[in-house]
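Removed: one protein chain of the complex. Kept in place: all other protein chains.
Labels run A, B and C following the written order; every chain starts at residue 1.
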């Protein structure tokens, strides 16, 4: 957990509107956990004012650029251009300066389950990569259900497969994999592996659907949430989400940036019980 | 007088803290007059909000980049880095986009005088180049008195000399030319060419001194003024300067951006008469 | 797939505008200054610099300072005075096929009324905008626009002498803008425009002095948009006359935000100084937005906020 003034190593478009950016980040390979995130200050001027949160996609080490120099540790992000901050990010180049705060928050907790199921939608696939890496390293048989509107939203499929992950793709328009929702595949997998640990990250409607299925099957679920964040360190309370016991007069808000972004689904309020994750 | 969305052709440091920037500017070679200026929008984002005014240094035409394309007309600026806007300008590169409003204002009026004297201090030398070009082309014998704190502030001396201008340099620290003020040289020249037309541009104390000398010698003077400007087109009245007849109850403010930046010294209030140029 | 051109026409107290975009006073000179950059017949109305009974010198310089996403101005309402305005500026304005609105002010009640009378006589003037953000000389310098009674007095005085639509422009430097809005509505405003500038200051730590010769200045530009938007939202809900939204509008998106919370029209100020073609781009942007969203009349968008 540190604030680094650092530089970009590379930044390139990997699919229409999706970019992959590597940032020099000493210490990250040792400390960053799957599911954690960073707050990126895109430029050192006033606009945009606030940092932007991004899940950690990968960490790693590059050989030194010149002999005698130390090897270069880096963190990689994958982002989708949606507004002013990410538009600006897309223009950045190798050597440009950024400020990187992190690794932040609580990540995924790898449980003992032998047949974990990962469910990711669109940009929600990002934090699952590091989790898949960890689980594969521990010898688990990892299934990844990937969902998106169209084939362009299915990111990094070869990289996941290279880890040994079994992937199942669904797209709304059928342009890749099955036509339909990722949740249909989840139903089938849970029927086959009852009680499997599910890890999910993606848009809220997807998470709600995943939660409903897991609740029906009484299977454990960890979800990674998104929220508007200002500080990322638990100071502003901008990013809260109502906890299971939350009531107006007995508030039980959870900070997405500190107690999350990954939560055990049991700790949250879900649509059926009156709130929204 | 137009607002161009255009691009930078080159931008390089020519002396410590001084830059020279060429901007693609169709029409400028035909229309821009010596002493006129442009309002440059340094970047198309919100910061800095306001455009910055810069005197026109040169205009010209480059050969087409590829055959079949039209030749490229450009305007050149020379600027000193003093604050946020010029700092940002210094980072711009060939191909970067800017917005250029101009040519604006009233420039120098070349009079019939055969022995014109130009007086420029620091960045105030910029608008005198085009004037010197015009006067030389008309066959006048041009003397240019160049002043600055140190040798780094004496810009473009070879370019002026290539036009055939006779240059006289004074620096405060004697690091180039005479040690002392440009006004000492002016006194000598006016003794030699009584009644010569003087054209001056530079910091306010220099202009005040130049005006005092010219008034004593009853010689005509045109000065180019600086003012904080928001619009550059006479709309905001931010850039006004008190005219000769200005009084609180009978305001006679002149707009630096529209009626200037070059004024006949006679039209202005000068320190001796109670105001300040 | 060719779609009909959406209608952008709006109406302000009987005054028909071809679209809801007009300049904010003091950022557009007397109109003519912008003719080289902007088709004056493309915007909804032309708005003049504030006029007073006598010529006004305004403040000493420096008069402007840039701030984060904003600017301070302390022009001090410099203007040629109503007589020179009629003589020198009206002849050009009356050639335009666009409604002309004249902004005016005074330091005393009778000044406001005298200017209103003179403006009543000018056919080329289609409506007037009353700037009540000025110090009330008689009441020891308190600002007309921050005191409901003083404001009401000016508005009803002017209303009596005026034969045209009366727009009253509110200052944001008040505790509760709805109090002021109701006061001017009750005393005869046909339209309310808000907001004027927020009072601010800038200092120079190098010279150890205030940036503006006048000390304080009016803050405008994108920095104030959230405050302006909030006030327009409040005023729209407090009165039944139409409201013109002003404050930090730089793009079509900004203008659409003000219209969405219920403004019938918008004024563009600082943006004109940054980009003299701004209003033209804003009109085009609004039209494009309507096309994209299938809105065929801008009045469907105005006030359509889901709450």
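Quick notes on this structure:
By our rule, a contact is a pair of C-beta atoms (placed from the backbone, for glycine too) under 8 Å apart; a residue touches a chain by one contact, two chains touch by 3 or more.
Not measured: the values here are computed from a predicted model.
Among A:81, A:184, A:227 or A:267, the one in contact with the hidden chain is A:227.
Across the entire complex, the residue among C:158, C:256 or C:298 in touch with the chain not shown is C:256. Residues of chain C that touch the chain left out of view are 67-70, 72, 146, 173-176, 198-203, 205, 207-210, 215-217, 219, 221-227, 229-230, 233, 248, 253, 256-257, 260-261, 289, 304-307. By the touch definition given at the top, chain A reaches the unshown chain through residues 1-3, 41, 46-51, 99, 101, 227-231, 233-241, 246-251, 253, 258.
Everything below uses one rule, namely that only the chains that are shown with their structure count from here on.
Placing every chain at the mean of its C-alpha atoms, the farthest one from chain A is found to be B. Inter-chain centre distance (chain A to chain C, centres taken as mean C-alpha positions): 47 Å. Centroid to centroid, with C-alpha atoms defining each point, chain B and chain C lie 35 Å apart. Contact of a single residue of chain B with at least two other chains is seen at positions 46-47. Residue positions 68-69 of chain C each touch two or more of the other chains.
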